[in-house]
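Missing here is one protein chain; the remaining ones are kept as they sit in the complex.
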Amino acid sequence: MTARNYLTEDNSLRSWFFTTDHKRVAVLYAASITLFFFIGGAAATIIRLELATPQADLVTSDVYNRLFTIHGVIMVWFFLIPSIPATLGNFVVPLMIGARDLAFPRLNLTSWYLFVLGGGVTLYAVFAGGIDTGWTFYAPFSTMYSNSHVVLAVTGVFIAGFSSILTGLNFIVTIHRLRAPGLTWYRLPLFLWSLYSTSVILVLATPVLAMTLLLVALDRFAGIGIFDPARGGDPLLFQHLFWFYSHPAVYIMILPGMGVVSELISVYSRKAVFGYKFVAWSAVAIAVVGFFVWGHHMFVSGQSPFAGLVFSFMSFIVAVPSAIKVFNWTATMHKGFIRFDAPMLYALAFIGLFTIGGLTGLFLACLAYDVYVTDTYFVVAHFHYIMVGGMVTAYFGGLHYWWPKITGRMYPEYWARAAAILIFFGFNMTFFPQFILGILGMPRRYHVYPPEFQVWHVMSSAGASILAVAYLLPLFYLGWSMFFGKRAPSNPWQATGLEWQTPSPPPSHNFATTPVVKRNPYDYSLEGEARPQNA
Amino acid sequence: MKNGQPPRELLVSWLGLLALLGITVFASYQPLGAANTGVALAIALGKSLIVAAIFMELRRGSALTIVFAATGFFWLAIMFWLALADYMSR
Amino acid sequence: MQTWIPLWLPGETAHASAVDLLFAGLLASSVLVLVLLFFLMGRFAVHYRAGNAGADRDHRTKKSWHWEVSWTAATLLAFLGLFVWGAQLYMRLQDAPADALPVYVVAKQWMWKVQHLGGQREINELHVPLGSAVRLIMSSQDVIHSFFIPAFRIKHDVVPGTTETLWFKPRKAGVYHLFCAEYCGTDHSRMTGRIVVMEQTDFEQWLAHQDVSGTMAEEGGRLFRQFGCGGCHGAGAAVRAPQLDGLYGKAVPLSDGSIRIADERYIRDSILKPRARIAAGYQALMPSYEGKIGEGELVQIVAYIKSLAGDARPPR
Partner (left out) sequence: MPETPADQFVDMRQQHETAQLGMWTFIATEVLFFGGLLLAYCVYRIGDPEGFAEAARHTKIVIGTINTAVLLTSSFLVAWAVTAARLRQGRMAGLLLGFAAVLGLAFLALKGVEYAKEYDEHLIPRLDFAYAGPKATSVYLFFSFYFVATGLHALHIAIGVVVLAVIGWQAGRGRYSERYHSPITVAGLYWHFVDVVWIFLFALIYLPGRAS
């Protein structure tokens, strides 16, 4: 007979769909983003199949354009942005700060409903005929020339945007107001520092996207002409507004991953994170400076050269805090007791792939080189190293790490390690050739291409098939473990955080008594013994 | 505060706001050239500060509340600064 | 050019070589960082694995700030160097050489329409002479396109409603890819073409063999009269409008006190949005020709007005 927990409290469907328990909302989110991940992945699979040959053979250009648009829209707004914050974050934020729930539990549920509604509208746009603008919705193509369901898709993203604003708002207020006694800012786990920084971006950047998309929709059906050169509008204004959101949004899609990795590296090295304050503040620095760099997407767009110089300079600056994090993670491993459980494998893969993604980001920040490789496969490879190599890897790492807490079951370690390794190789095989394609001058969003590029495309497609299998594996063994896995103890990893000092899965109200925090996070003895934060 | 009477500071702010409204409309009809825009925006800022400080009780708010209130405007300034840097130098 | 596994695309302009050198610099610094990082990670992972009880774990580094300061400073310095390097190359790309040969490009879904000064037209091809700098004056009829020549390491977006320029100076005869690099709809991936670099004499021969109804300036002049522009801008016209002879490349004082160089973009804007910038001392009388002149006609009129300045050099 197990104690009652948030999963067994009430099993009716109603209790799930009207829950205000952050843990249940997190599970709802996890289920929905998994669905979107595989929809976006299906689109990617067809794209990679098509690109195996230079000619058009599987789909028409119109279908191809719809496929990469859907892949982008779904993966960015319906998987990456909610991935770590809305699932892992939602689950562990109150647990990590010793609270009974988020500050606004009903708002949290509302945010999930908005997400589902936005996703539904977007999927409807897909099945009603699709959208062919690319995820960037560039005007005046999106406003005047596209013959696809732009308004519907934009509406879906607009609604989902409010869902992320509400999540961000909830996290910010919760972290400010609901911390357990003794939990000062410098005692917060680094995951919370990065989620806090992420939330700042969510709250301050997303509304600008909302306004931009609204203007696109109005331009399209009400002809307001704000982005229409024929009416005196300026297409570059769209780009400014769009990237004011979308560049910081890139940090929404990586900061939470950095937070997860900070947790993982420390736990599996049995050591405190090296340079805690530097890692913490570098998250904040990325969030703030990340707002000063958006124009590096516009170096060849007709923006003034002066603006190009400013944005290039700031882009180099924003890379510094990321470098600081990488150095500190590596230093954390120094003289630790390193264990190679699956989450740690993901964390190590993250550091490697993120570093490659980050360094190639410097190529793109560098003005004269960006002129050459922007809008080529170099960019595609670069941001997949950050988003997939970085964020998705971190998501899987975090998912495995907190899996025992979420489900009360252990995942099968052997399969998990195999999947981690397979993902790492499949990923590199898929995306490394794309760097070379970019350096050879292959433009992105090309349905047909000159034959000399084929050999690298074939390699990339081959890698993608490995990656597809590797991403399916966790679905099976994690699903299996939910019912047949070994029961998890409350603290299987001997970690220090508050979330491990309550049973797995936690009871509905998280803690029997509010914990009192007495220690820094990551307090390990010289022998690697964990000293929980409330001990 | 007695029953049925508004608190003094609210009443004074309200009258001040209406006065500023009158002034800004009057000023907009004076031929000041480019300064017209500056005056209009300065008065708008003044009115907003009154609303924020008195009606929204920022005057008594904690430092954290004031930071939160200012944050939106700081980020707005980033957006205007960098976007206009492009437009002014084209 | 076809090898089984292509690894490198040779750069065929001086700018391309400079960009390749920059690439080498970026690559070298990246590889240095990666090797260092992977070496340390690998070494720590092996030596400090939990199973290795013998590893020395005493004397852990406690104070971290001097480490933090040193690697922050090192990265910052390296980044500054790379920034300056990339920026000065980029700024060089902004100024076309004075003797560059102007060629007009109009982009539309999904083709590149090119017209040479002599009136020769081509589609999805651009013939240029070897050894001479070429300056493209580009505009778009519909959506944003991007003119991309990988072998020259350059590209620039072609934005509707304005004029953008791009220049290069090829140093080897040959045929190179031209791509549209900004997604522009259905046949984006088919909006490609060829850049044909020819010996000077071949190029002149090629020019001479094209069917031409008149030079760009002549055609532009015809349109100039057809739209009745001379009614105001002509000598001795009843309405006082700025004289256009010798206008191109000059600094024009505007009514708001600022000064603009009369480049292609200025001339174009003055035709389409005449009231946005009024030349000092003139009335805002000219009607807008927005929507009344096609993109192809517009470039011819611009070429005509430029020809009134005697030569076709880009403005300084």
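Here are a few things to note about the model shown:
Labels A, B and C are assigned to the chains in the order they are written; within every chain, residues are numbered from 1.
The rule we apply is simple: contacts are C-beta pairs under 8 Å (C-beta built on N, C-alpha and C of every residue); 3 or more make two chains touch, one makes a residue touch a chain.
Because the structure is predicted, anything quoted here is derived from the model rather than measured.
Looking at the complete complex, one finds that the omitted chain is in touch with A, B, C.
Summary of contacts with the chain left out: across A:S142, A:T206, A:S246 or A:S460, the touching residue is A:T206. Of the listed positions A:R231, A:R339, A:R417 or A:R531, the one in contact with the omitted chain in the full complex is A:R231. Touching the omitted chain from chain A are residues 94, 99-105, 165, 169-170, 172-173, 176-178, 203-208, 210-212, 214-215, 218, 222-226, 231-234, 237, 240-241, 244, 509, 514. With the whole complex as reference, residues 273-276, 284, 287-288, 290 of chain C touch the missing chain.
Take chain B: the residues that touch the chain left off the picture are 1, 3-4, 6-7, 10-11, 13-14, 17-18, 21, 24-25, 28-32, 36-37, 40-41, 43-44, 47-48, 51-52, 54-56, 64-65, 68-69, 71-73, 75-76, 79-80, 83-84, 87-88.
Keep this in mind: only the chains that are shown with their structure count from here on.
Because contacts link the chains only in sequence, without closing, their graph is best described as a line. Taking each chain's centre as the average of its CA atoms, chain B and chain C sit 44 Å apart.
Centroids built from CA atoms put chain C at 35 Å from chain A. Across the assembly, chain A contributes 236, 305 as residues in contact with two or more other chains. Looking at chain C, one finds that none of its residues touch two or more other chains.
By the touch rule above, chain A contacts chain C in their complex via residues 61-62, 65, 132, 134, 138, 140-141, 144-146, 229-230, 232-236, 269-271, 274-275, 278, 299-302, 305, 308-309, 312-313, 316-317, 319-320, 323-324, 326-328, 330-331, 333-340, 348, 351-352, 355-356, 359-360, 362-363, 365-372, 374-376, 436, 439-441, 443-453, 455-456, 526, 528.
On the chain C side of its complex with chain A, the touching residues are 1-9, 18-19, 22-23, 26, 30, 33-34, 37-38, 40-41, 44-45, 48-50, 55-58, 60-61, 64-65, 67-68, 71-72, 75-76, 79-80, 82-83, 85-87, 89-91, 93-94, 109, 142-144, 146, 148, 150-151, 153-157, 159-162, 164, 177, 179-190, 192, 273, 290-291. Contact residues on chain B toward chain A in their complex (touch as defined above): 64, 71-72, 75, 78-79, 82-83, 85-87, 89-90.
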